[in-house]
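What follows is an incomplete set of chains from the complex, kept in their original frame.
So that you can tell them apart, the chains are marked A and B in the order they are listed, and the count of residues begins at 1 in each.
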Amino acid sequence: MEKDKAKAVLEAILFTMGDSVEIDRLAAVIEEDKNTTRQLLEEMAADYQKEDRGIGLTTLEDAVQMCTKSELYEYLIKIAKTPKKFVLTDTLLETLSIIAYKQPITRLEIEKVRGVSCDHAVNRLLEFDLITEVGRMDAPGRPLLFGTTEQFLRSFGVKSIDELPELSAVQIEEFKQQAESEVQMQLDI
Amino acid sequence: MAIPVKLEVFEGPLDLLLHLIDKNKVDIYDIPIVEITEQYLEYIRQMETEDMNVMSEFLVMAATLIDIKCKMLLPKEVNEEGEEQDPRAELVEKLLEYKMCKYMSYELRDRMVDAERNLYKRPTLPPEVAQYRQPVDYEELIGDMTLQRLHEIFKQMMKRQEDKIDPVRSTFGRIEKDEIDLDLKTTYVEAYVRSHKTFSFRKLLEKQHSRMEVIVTFLVVLEMIKTGRIGISQDDIFADIIITANETADNGPVQLTSLG
């Protein structure tokens, strides 16, 4: 294989694999012998030494791996610490309210109320530690049940979930009647 | 889902319609509505589907096509600017929009094939970085959200769920077919013709109590015109239609078998 092309292929493979790759396997892909491959890798490693490069190659026995230059390590920590904005979107709030008032509840039940899949929202709320897995439902597939956490109680200033205001049966009946009268109005027009 | 194999070819009524227009090599802007409607109806007749949701979507389009077909037969409506309105305009617009969206979906498919050739890398964070969990700033996260507002949100959601249930239709039981006896109606109209000789079509219809009765009466009148029992005349477009009994015609019973 033409030299520049071979280097490009090696770089792409080492990048996408992330792990160490045996030089034999690399040689097979670029259709060169092991020595030539080794030489190409050495040339690449020399290129990576340049000031403006952030990656490098580590050779381990008969394998090679792409990695970050160790002197740049502090910046990796820095990026991990750059604050992400935490926001409770409408979707998250709606999902949270369903879990709070209907706990313990499965994903499927949440989806029934909202009418859309809720995986993303549930994962975010788990990440925020506002909800947690509280067990599994005794039903086919044993789906996970979710409930609110102590952090949720703390954040909303409640001592126990028993203190959550309830939707009474009366209120639900009221909703039904409201819905009916609204439709009736539309029919009358 | 009980979607038959045959149906999978088409992504819905618009898709089927575009296919027919394409197959007939006709212009989307000048659809020969009579032929296309016939072919469309023929297709949905062959659809053996139990799924009422799928079927109803195709039936709605069938009704639209028939509606357009009827309008094409009537004098053209004129809009405020005095221009003639093509009854097909709305359908053409819908078809065009759908066609563009289909075109875009092919375009996207091509792009997907290209984009799949880019490979990415999974994160290889050093353990210290990977384990770092940014503390959640609950002050910022919760903001001015209160339990009361969370409760409001929940209430709204429950209300929306109730709204979704149609209080009228959800209480429907079986819908009973309102049977109108064709023979009885025939006898009735015959008697009416005999006693009135010359009368207004509108007057006859006004005596009917339901839409179904109006339709059956209309069918009986049509059949009587066909057999020559009555004649009709109309002075002007939209004027009342006058029905006159044809005394010379054979007085045998009206045959309605052909009405199906």
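Assorted remarks:
Here is the rule we go by: a contact is a pair of C-beta atoms (placed from the backbone, for glycine too) under 8 Å apart; a residue touches a chain by one contact, two chains touch by 3 or more.
Just so it is clear, the model here is predicted, and its values are computed rather than measured.
Protein chain copy numbers over the entire complex amount to A x2, B x1, going by this structure file.
In the analysis below, only the chains that are shown with their structure count from here on.
Spacing of chain A relative to chain B, judged by their CA centroids, is 43 angstrom. Contacts from chain A toward chain B in the complex involve residues 12, 15-18, 67, 73, 76-77, 80-81, 83-84, 86-88, 93-94, 96-98, 100-101, 113-115, 128-129, 151, 154-158, 164-165, 167, 171-172, 175-176, 178-180, 182-183, 187.
Listed in rising order, the residues of chain B touching chain A in the complex are 119-122, 124-126, 128-129, 132, 134, 136-138, 140-143, 145-148, 150-151, 153-155, 157-159, 161-168.
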